[in-house]
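As you look at this complex, bear in mind that one protein chain is not there, while each of the others sits in place.
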């Protein structure tokens, strides 16, 4: 946990934004511990993230936000203020493979992820033991070709009731329906076990092996309606050679996948991500 | 230069190949300095590379080869024996960008590449100074939409007369016609400034930027008729973020491209590459 | 688990070794799935690893070994034949931090490590829950300045009775006494959270931070009497910058440490390591 507030914003770029924001913060006694800006020269858009010591924030946060709205309106900002001391509610969706799930639960237990896990939902029973060991609710939601629509309707209701701020597809292996993608826009992070845009869709390691690539990779991204085409958050690769079989790639890939997903989740949890034009600004 | 011979082969896998080859080498007094094998379990193919101290080779190399043919026939081998003391003839094809060319010439001058450069051929005059400084022939072969067929016919004749063992497309930026691809099969190495199979074709850095990828890459590969789809030899990547423009990627990419191309060229020059089923075995 | 036998050897280099070994294997019908050689030109030593399909091995393995001894004697070989179908007995030593332990247990449970864990031994009670969840014996062996000698004598007895083939110091944070180092020579693997030989000893992340290095690393190595100076098995690094505090480095370091240790353990388990002159040959 970090004893800070985070202010993130984006707006059309022009002279005076930093001055207005930083003067506002200074006038309110805010002690900045970390600050990032980015100007996208092509689009003319400005992005900012400010991390503020919680003990330097005004007691009346609602009043602070109301005042800031005036600046925000003047510059046409989309903005958000988050209290990092409060854990974010997260729902984890998995299928059969448990390496990403285990990694997330490990980081949660050791305090690296400051979250409250609403439940683990899966179309398979395989990962239930992880839930039991961690004293978390495990919801088994079987999915077949026939019941897919009902199952996703049920999933929608579960999410509705749990109201997660982040949904992590930790190798969920199912395509999220458009209505859920839209409802939880920029709130669903998926790990794809391929170096996107290469090898989107099913069986990326088979495809990588067929192509004889010399590096295999993984990609964490926000989920949008178009499969594996949402804003990329993080990617990494690992070297392979002619001696690696698909099975070897699957094993090596596990180590990359869990790191790439956990880094993506971490950036989201710390409000380091701003989405613009199907791309991410990552302030880390 | 290495004072060695290299024996490379591939054949259907079965028991006794290594025994037969290594006994043959031992009987002829060959001192092995480096040895690699690979069994492709899926295809049932066996690959081998043996590096032999030149001073341990029989004086009568032709006789040695004739004797080895018997073994080769028995096991159905495709094989090759190369004297690494003899420089390979290489022809360099470039367009306007000179970073890959400069890198290759540098490695040639400092002895890292043991080659004889037959000429530098380009559709542009831009790189001529490199040729002059190195006292090499620079052949300017202008190419327009209209004269492309004649230009490539002319290129074909030039190559015919120079008889290169390796043709390096050091950012040549032109698509080789099918007849040249076929004639110089596994003898033309191209550098593609993208992480294939992503971003094949033109303007890969623009495509990478549009997709918001977090790593950009380069790929060296043998050229086949299908654009950017030949056997991949080597790949590498470099990290980028939201602040990198296409222009930044182009600059960063130069460092990856020249390394990836030069590694690919080196593997070829040292007979470390065996092509099978549009993939490469790299014995390094 | 791999359905194979592994033959590893080292001996003075000379002509005919590969021929003798591979002919022996061929005559006994051994099907080689993977083979590696290395000649150390400086020391004049030859190293080899052969992986053989178990179903192609003679039924009488003892007889096979006896016959091979003749060759081994002729060439002055140190050699070993291992049946990879049999799990290796491993003892895990930990202190308070559990990230390396958790990673090893995960790889054991998912079958990546084919081992039998004799026990988890620790000078602290912190990691006991991991043992309970995995139904393993957890031996708490408190260590103080005063009782260190007795505690290590007790540890020696425990190891004696468990007879492990590999002892993993998964962040054990205690210096192994010379007698145990000698008794389990090349059988104890430690993870050091620094890029050796830099930052040996205590608090390597503090030292890295003091020096303002731009990459931090981890090293897995065999334990010898001299602290953090045994044969290096595997190393890796991760990028840091001026904004990373020691605490950040500790968190980032966890991901490198567990990967570097698990790779080292894997190489040992698969008999891919041969030690020579305080260095390792890694056939992977």
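Every chain is named by a letter (A, B and C) in the order it is written, and numbering of its residues begins at 1.
Keep this in mind: a residue touches a chain if its C-beta (ideal position, glycine included) is under 8 Å from a C-beta of that chain, and two chains touch if they have at least 3 such contacts.
Here the structure is a predicted model, which is why all the values come from computation and not from measurement.
**Student:** Give the residue, chosen from A:37, A:89, A:114 or A:211, that touches the chain omitted from the document.
**Tutor:** Candidates A:37, A:89, A:114 or A:211; residue touching the omitted chain: A:37.
**Student:** Contact with the hidden chain only, please: which subunit A residues?
**Tutor:** Residues 15-16, 18-20, 22-23, 25-27, 29-37, 39, 41, 56 of subunit A touch the chain absent from view.
**Student:** Could you please point out the subunit C residues that touch the chain left off the display?
**Tutor:** So the residues of subunit C touching the missing chain come out as 38, 40-42, 195-199, 211-215, 217, 231-237, 241-243, 245, 278-282.
**Student:** Please identify, in ascending order, the residues of subunit B that touch the omitted chain?
**Tutor:** 34, 98-99, 102, 106, 110, 112, 133, 243, 251, 255, 259
As a working rule, only the chains that are shown with their structure count from here on.
**Student:** As a test of understanding: of all chains, whose mean C-alpha position lies farthest from that of subunit A?
**Tutor:** Ranked by distance of C-alpha centres from subunit A, the top chain is B.
**Student:** Suppose each chain is reduced to the average of its Cα coordinates; what separation in Å results between subunit A and subunit C?
**Tutor:** 36
**Student:** Can you give the whole-Å distance between the Cα centres of subunit A and subunit B?
**Tutor:** 41
**Student:** Enumerate the residues of subunit A that touch no fewer than two other chains.
**Tutor:** Residue numbers touching two or more other chains: 243.
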